[in-house]
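Working notes, beginning with the structure itself.
The other protein chains are all here in position, but one chain of the complex has been omitted.
For reference, chains read A, B and C in written order, and residue numbers begin at 1 within each chain.
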Amino acid sequence: MVCGLPGIGSVAWLAVNHLQRELRAPLFAEVFSPMFSPKVWLTEEGVVGLMKGEFHFWKNKPGGPDLLLFTANEQPYSPEGQYELAEVALELARKFHASKVITMGGMATDRLAEPPKVYVGATDVNLVRESEAFGAVKLAGGAITGTNGLIFGLAKPKKIPAICLLAETPGYLSLDANAAKAALGLFTRMLNISVDLSALEKQAKENADAVQKAKDLSRAFPREARKGGDRELPYVS
Amino acid sequence: MVCGLPGIGSVAWLAVNHLQRELRAPLFAEVFSPMFSPKVWLTEEGVVGLMKGEFHFWKNKPGGPDLLLFTANEQPYSPEGQYELAEVALELARKFHASKVITMGGMATDRLAEPPKVYVGATDVNLVRESEAFGAVKLAGGAITGTNGLIFGLAKPKKIPAICLLAETPGYLSLDANAAKAALGLFTRMLNISVDLSALEKQAKENADAVQKAKDLSRAFPREARKGGDRELPYVS
Amino acid sequence: MVCGLPGIGSVAWLAVNHLQRELRAPLFAEVFSPMFSPKVWLTEEGVVGLMKGEFHFWKNKPGGPDLLLFTANEQPYSPEGQYELAEVALELARKFHASKVITMGGMATDRLAEPPKVYVGATDVNLVRESEAFGAVKLAGGAITGTNGLIFGLAKPKKIPAICLLAETPGYLSLDANAAKAALGLFTRMLNISVDLSALEKQAKENADAVQKAKDLSRAFPREARKGGDRELPYVS
Partner (left out) sequence: MVCGLPGIGSVAWLAVNHLQRELRAPLFAEVFSPMFSPKVWLTEEGVVGLMKGEFHFWKNKPGGPDLLLFTANEQPYSPEGQYELAEVALELARKFHASKVITMGGMATDRLAEPPKVYVGATDVNLVRESEAFGAVKLAGGAITGTNGLIFGLAKPKKIPAICLLAETPGYLSLDANAAKAALGLFTRMLNISVDLSALEKQAKENADAVQKAKDLSRAFPREARKGGDRELPYVS
């Protein structure tokens, strides 16, 4: 199972949604619950949609791992709701005998890394090492907040091997396609799945151009000397 | 079933209460719950009343639709309470085999529209189109917060066709009878029910006079140039 | 049953505690619950006590009404907790076939009334009138917040006749023995119970002296002209 809920830079959400679209994985279960915000949204056609979690399923070619994709249009607003949603996701993983749970996320730094590093935490040391072999950087210490972290952590007492991949993202980007691409790239190499990342690449390129333009402007009109520009922030989600 | 809980401009609450009084629909069920505020209120006679939801039922002439009216003297204060109350209302709709759920609400703009537009969202495209044929304006995108939105949205997974009618209301009016009249007018045309709207009209006229007086005063003593006076605010309830 | 939980001026709490001590009504039930604050308190002997509700029972002489007294050392901190505690109290009232529920409270005004008026609300008009005959003043309109209000209001759908007595209290007194005496005086006249109020009277006298001293001081050093000194505040608890 691969999980990606909205968080910093929407990294995980972008990654899992891209995966779902590229693999054309069909929807097979939805979660509505008072743990989500008390609101509804409307399409451009005026048709109502709910705040919810969605499970999509992708049947791989024989020999490769099938994928159970889990995402939602928001994280539950209460701490109890975040635990509840994590349990719902892991319960389904257990029913489908998922061999591994992989959650993604963003790790806020204040620099625009190229390419962004992908940090890894896991339920045991061997999984950390396997991930390092694919290019991930061990996340030594720290905390991961929110549902993406809970799904990952609560897998441990349920004896489901789990990995959390956190791509570097500058805190100021609300949709960081470049970080999503990095996380997804590592994910597909690890699972030996072929996924076209060009749509994410295109979006990342547009982001980079916009950021460059903003930088050019700020250089033309400098306001104060920047300091600590490469310092990593400890905030992770 | 038609639902109208307090919200912006009290549009839905005014509309459903007016409907109940004009149709003389008798009370047949009440909902008391810790989801409401921990307080009670008193009548002019000193008799206590509770915070609660009320269901009224109106028996139509043969051939026309009967009406189940739902309202409450406040929205539940917690997000979970709003989901809970929406479920209570939809459960009753299901027990009564309601063929359609119609919720109302106000859409805050900063102008006094005459007549106010009535926006529509629905559980499917055909219902949106049918409503447009009666003069409603498609609500393309956006979110609807609160119980009126949840009753409407949660009807969808329950397979009950549902419509949400949102009348334009300037954010500064706490009781906008003009918007309530507009929403109720569209509602009665859609259901082919005849309801005397003169009491709402009278109240709307009094409101308009009061607002005009305030405007005259503010013109006599201008403080700053107004800008963006016709800009619509995206807030909806 | 007579109920008095802490609130404005601690009026109800003082009244019911005084009643319990004077009648030497023995404790027969306690309520511990997560609806209370997560803390404990210690006596002067270092012995721990919990946040809790207490029920005391007083056996009257033949012919007179027995009394079930309910109080607590605080109101539950959450709205749901206040509903829950009100239900606990009313459930016990029902088990004991209580013929009437009387809750007390303070009504904040910004004057020191002598004697303080006692306002009344009830579950029906006849109870309001009966109370008026004993000197209570009808509470026409307004809201009563908190558990004392909820016990009173929730008695109505349970078909238990209920009265709420609210004694005037200046908002600045944290323990208003004078208001408690006024509420309790009316209560004992209504139930034809003889209770020695001298301890409350003594405390009230001390309060009055302290306030007078403060007033003398403030007259000696006037800071600003007082305005609206007799205006009643609408806040009630």
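Quick notes on this structure:
Just so it is clear, contacts are C-beta pairs under 8 Å (C-beta built on N, C-alpha and C of every residue); 3 or more make two chains touch, one makes a residue touch a chain.
As the structure is a prediction and not an experimental result, all values here were calculated from the model.
Touched by the hidden chain within the whole complex are the displayed chains A, C.
The chain omitted from view is touched by exactly one of A:19, A:69 or A:162, namely A:162. Among A:144, A:177 or A:193, only A:144 touches the chain left out of the display.
The set of chain A residues touching the chain not shown comprises 79-80, 82-84, 120-125, 128, 138-147, 149-150, 152-154, 156-157, 162, 164. Although one chain is not drawn, its touching partners on chain C can still be listed: residues 30, 32-34, 37-50, 77-78.
To be clear about the criterion, only the chains that are shown with their structure count from here on.
Because chain B and chain C share one sequence, their contact can be compared position by position; here under half of the interface residue numbers appear on both sides.
Chain geometry summary: the mean Cα position of chain B and that of chain C are 39 Å apart. Centroids built from CA atoms put chain C at 55 Å from chain A.
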